[in-house]
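Report on the structure given below.
Complex shown without one protein chain; remaining protein chains in place.
The first chain written gets the first letter, and so on, giving A, B and C; residue counts start at 1 in each chain.
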Amino acid sequence: MPLILTDDQQMIRDSAEGFFKDEAPVSQHRSLRDSKDAAGFSRDVWAKMAEMGFAGVLVPEAHGGADMGHVAAGIILEAMGKNLSAAPMLSTAVLGATALKQGTAEQQAKYLPLIAQGAHLLALAADEAARHKPNHVATTAAPSGNGFKLNGVKGFVLDGAAADTLIVAARTGGDVGDTAGITLFLVNPKSDGVSVDRRSMVDSRGAARVTLADVQVDGADVLGGVGEGFAILEKMLDAGRACLAAEMLGVSGTSFTMTVDYIKQREQFGQKIGSFQALQHRAAHLFCEVELARSATLKALQALDECSDRTPMYVSLAKAKAGEVAILASNEGVQMHGGIGMTDEYDIGFFMKRARAAQETFGDAAFHSDRIARTLGY
Amino acid sequence: MPLILTDDQQMIRDSAEGFFKDEAPVSQHRSLRDSKDAAGFSRDVWAKMAEMGFAGVLVPEAHGGADMGHVAAGIILEAMGKNLSAAPMLSTAVLGATALKQGTAEQQAKYLPLIAQGAHLLALAADEAARHKPNHVATTAAPSGNGFKLNGVKGFVLDGAAADTLIVAARTGGDVGDTAGITLFLVNPKSDGVSVDRRSMVDSRGAARVTLADVQVDGADVLGGVGEGFAILEKMLDAGRACLAAEMLGVSGTSFTMTVDYIKQREQFGQKIGSFQALQHRAAHLFCEVELARSATLKALQALDECSDRTPMYVSLAKAKAGEVAILASNEGVQMHGGIGMTDEYDIGFFMKRARAAQETFGDAAFHSDRIARTLGY
Amino acid sequence: MADLETFRAETRAWLEANCPPEMREPIRDDDDVCWGGRGVKFKNEAQKLWLERMGAKGWTVPEWPSAYGGGGLSREEAKVLSEEMRRIKARSALSSFGIWMLGPALLKYGNEAQKLEHLPKIARGEIRWCQGYSEPGAGSDLASLRTSAEDKGDHYLVNGSKVWTSYADKADWIFCLVRTDPAAPKHLGISFLLFDMASEGVSTSPIKLISGSSPFCQTFFDNVKVPKENLMGVPGKGWDIAKYLLTHERDMIGGSDSTGGGQRDSVSNIAKRLIGLDAAILADTALRTDIARHEINALAFGLTMERVLAETKSGQGTGALSSMLKYYGTELNKERMELLMSIRGSDGLVWEGEEKGEGDLARSWLRSRANSIEGGTSEVQLNIIAKRVLDLPGA
Partner (left out) sequence: MADLETFRAETRAWLEANCPPEMREPIRDDDDVCWGGRGVKFKNEAQKLWLERMGAKGWTVPEWPSAYGGGGLSREEAKVLSEEMRRIKARSALSSFGIWMLGPALLKYGNEAQKLEHLPKIARGEIRWCQGYSEPGAGSDLASLRTSAEDKGDHYLVNGSKVWTSYADKADWIFCLVRTDPAAPKHLGISFLLFDMASEGVSTSPIKLISGSSPFCQTFFDNVKVPKENLMGVPGKGWDIAKYLLTHERDMIGGSDSTGGGQRDSVSNIAKRLIGLDAAILADTALRTDIARHEINALAFGLTMERVLAETKSGQGTGALSSMLKYYGTELNKERMELLMSIRGSDGLVWEGEEKGEGDLARSWLRSRANSIEGGTSEVQLNIIAKRVLDLPGA
């Protein structure tokens, strides 16, 4: 597959960019932040995203989805990153749909159409360590009745407060750190013993701490095989990481554009600061870095669509590169804006906050460079 | 001790800088290179250095030395670095004297006065791996007669071809990688079974591969305790590393000065290239880096003089920082000189070559940052 | 030297007798720091007593002449006082821009009447000062300021506004750069004016930062009448005073405030605690490498501060190094905060929470991004090094 968007994908890009610019621009992010919105996103926008087919981007047509693939999902996330649009796209449309496609026929029939309609939200409750480490699962699932009893704490559950169903990784065997013995469960957050505490995060997105105390789940709520959840979890995470890379690419893109526009008009010492060579070289270097992040991200999304063997490596490449570039782009953005870049009144700071949060989500550049090195055998 | 040169040390600096500028300037390095000099240095200059007290800088006065300490040794090496002066200063005056000061009274009386007189050259034959790893000693010393029989290969022996005595690290016990069981031997390179092959190096300095095939040494030629050589070896290496940091500081200093001078006079597009802000910022940043390397180096040399417990950490700090800065300074030097910086006719390339060789000697920045991290417990 | 030992003994005895025990506790909260001023709210009686006693001796400003409310101590005596205070862990009795910034400038540029009027009140913490330098839109190009002070015979009429005025909403007086001669070239025509923030026509409004609320304000001047004797130094030569003070500020930001000292826990210690070791090395090799590289630079930078100080003391100073310390120190501090954010992972992203300290890291990280902007941007420091230290030609 040539490393380029198809005509269809270019159309999706154009419509996604138009949609988020109109329906969920940065000003909406600001008002969600200021109102301390409990969900962290607008349900109205999410309903429109479902109408556009975005919620069902990875749901098969048979289940009412648009089935546009990962490149399309990434295009949507990039447009969201450009506008800092908040929506349960990652948690539900990417992670949720990827998970449920591995479910039983019953599970698929129950959940996938709802996902595509934007009528049901999911959240992945996997991470326990503050630094992402997907095999670090201490939450236990002990046999109980015709199912299991769950106990544990999940510290960082994206969109956890708004979710209708939690996808919980718990241990039915093995020790903390093992990949074998991890099982995924579909848990209703309203069940006895589940408490979901909204956490206020730097990027004002929805996240929660989920505590599971003797939560009884049915055998039918196991997703995939018992003890075999890690493979599904990795699949979910890789889809999520590639889409996060795309979102960070959007964050980089707007940070960069805002900054270049700013230094073109801002004057100091009687000159446009964009005429100072040191800033020009830094901007030009940043331009190159954003281009590299773009290539790596597109490759990862294509690899997911092609079910390539090298998907994990390309996904880590994209997450590592796009993450570093988003941090660089937003940092350079604030620095080149000078004092006003530090004020809450100005938008550039939001991009820095989102870049950092996205960097820490599902593994930062250190995690992914380690994963790449291991993949390449060193 | 305040982190500053004493009045005496400032005088040593002034006289060393004058001496090497006059007696061993870069042009001498060039002619030694062009003549493919076997020793890689001028014996005439070395004799004068002995007269100046430089050869005996670390030799006690009782043995005819100047006993000026490590800060002074570093000052001399920095002046050598500035002029790319080649002399067996590091191998004999620093490593050799440090080693022999740990010797028996007989060994001290035999060697130390000769070192101070510039009449006897030593070389450390320790490294076996291409990447410095002092505990990686596979050369064996098996009991034989009233002494030992040595077998092994030392790949990178500085000033090995000119040495009158080799200080050989060999294993009398333990396994490769152990620190215990390493013993140091004073070996006459003319002994049966020793072959010394001069190697042509990128910086045109003297280095040799030393092969030991059933070399018989006397018990009296053991330096320090049998199996306890590693502590002396570390002492030698730390003195050597700090002095190499000082030499690299000199390399950085001249690279930087040459480059700043060059961009002040060179014109392009109708302007001095030193007026381009991107180059100004890089030069200003480099200035700061050189200052940091200077502070770290002085601290390491003082720590050696004070026999501080934290000497290894400060030495590694100096070697790591001064090494990185020398690479940066010489690279920036070549880049800012442009095409002529790439020509053999121009001197800046020599500094780049020496910076790289000094970086690889006795542990590069990766080695020393690892050592610092271990010292700090992580 | 005997005198100095006598002084030490007396000082020790005085401190023992006069420093309240509460003032020997470490500073824990913002309100443990006393800034004085007309509207001062002491946290407790001890804080008030401590300020009064130290102010009465002039030991809030030990080296200022006693005629101006200072302690009249020699440099050596002041050092002894500082050592003795450190010995009993005595807090500073007064924090004040008047002490740190205006005072030294007043001593150098002020006339006798101004010194007698202002310095004692600064020393006793009676008047709290703020600094009016930056203006909206000026940024690094400070000298392009537009706040005007029109000569009206017996007074100046001040119009304009200032930005980034720390604690303007709490200050009693302001020292302020104004343009008294609009016709003069940019750097000339600037004067240094002192006036009461209670004057009619002065108003302030707080600035919210990306890290949350801040001490910074925007300050507005609408036909503020300032007596002409409030001009400090020579009219039109205010830029010289500004430059003198900027160097002070740079030293503070680069050297101490933002990079802190040895008392802070090291990045590697925090990483060890939070990430743990694996076979004796940090259980994340990429972070380990980045942390080691950072700590190498932080150690070398700390040693450089030590060396520059020692060189300055001994007169060997290479000069003009405050730009280096400001540039490198603030860049290092930003890097430190980035590393801490990486180490803390998702926990570092918390903005608000029930437990004390939650959100602190994220806010400190965001706040640190201003280090390389305030007090002269990193770019300006590099320009200064290039021009003044390296003597590179102008563009």
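By our rule, a contact is a pair of C-beta atoms (placed from the backbone, for glycine too) under 8 Å apart; a residue touches a chain by one contact, two chains touch by 3 or more.
On a predicted model such as this, the values are computed, not experimentally measured, just so you know.
**Student:** Using the whole complex, pick out the displayed chains that touch the missing one.
**Tutor:** Hidden chain contacts in the full assembly come out as A, B, C.
**Student:** Can you work out which residue in A:I12, A:I232, A:A293 or A:A355 touches the chain that's missing from view?
**Tutor:** Considering the complete complex, A:A293 is the one touching the chain left out.
**Student:** Who touches the missing chain here, A:I4, A:A38, A:A105 or A:C307?
**Tutor:** Only one of A:I4, A:A38, A:A105 or A:C307 touches the chain omitted from view, namely A:I4.
**Student:** What chain C residues would touch the chain not displayed?
**Tutor:** The list for chain C reads 279, 281, 285-286, 288-290, 292, 395.
**Student:** To test your reading of the contact rule: which positions on chain B touch the chain that is missing from view?
**Tutor:** 127, 129-132, 155-156, 199-204, 207, 266, 268-269, 276, 278-279, 327, 331, 334-335, 338-339, 341-345, 349-350, 352-353, 356-357, 360-361, 364-367, 369-370
**Student:** With the missing chain put back, which residues of chain A would touch it? List them for me.
**Tutor:** Residues 2-5, 260, 263-264, 271-272, 274-277, 280-281, 283-285, 287-288, 291-296, 298-299, 317, 320-321, 369-370, 372-374, 376-378 of chain A touch the chain that is not shown.
The definition used in the following text is that only the chains that are shown with their structure count from here on.
**Student:** From the mean C-alpha coordinate of chain A to that of chain C, what's the distance rounded to whole Å?
**Tutor:** From the centre of chain A to the centre of chain C is 41 Å.
**Student:** Could you say which residues in chain B touch two or more other chains, in rising order?
**Tutor:** Residues 276-277, 280-281 of chain B touch two or more partner chains.
**Student:** Where in chain C do residues touch two or more other chains at once?
**Tutor:** 379, 382
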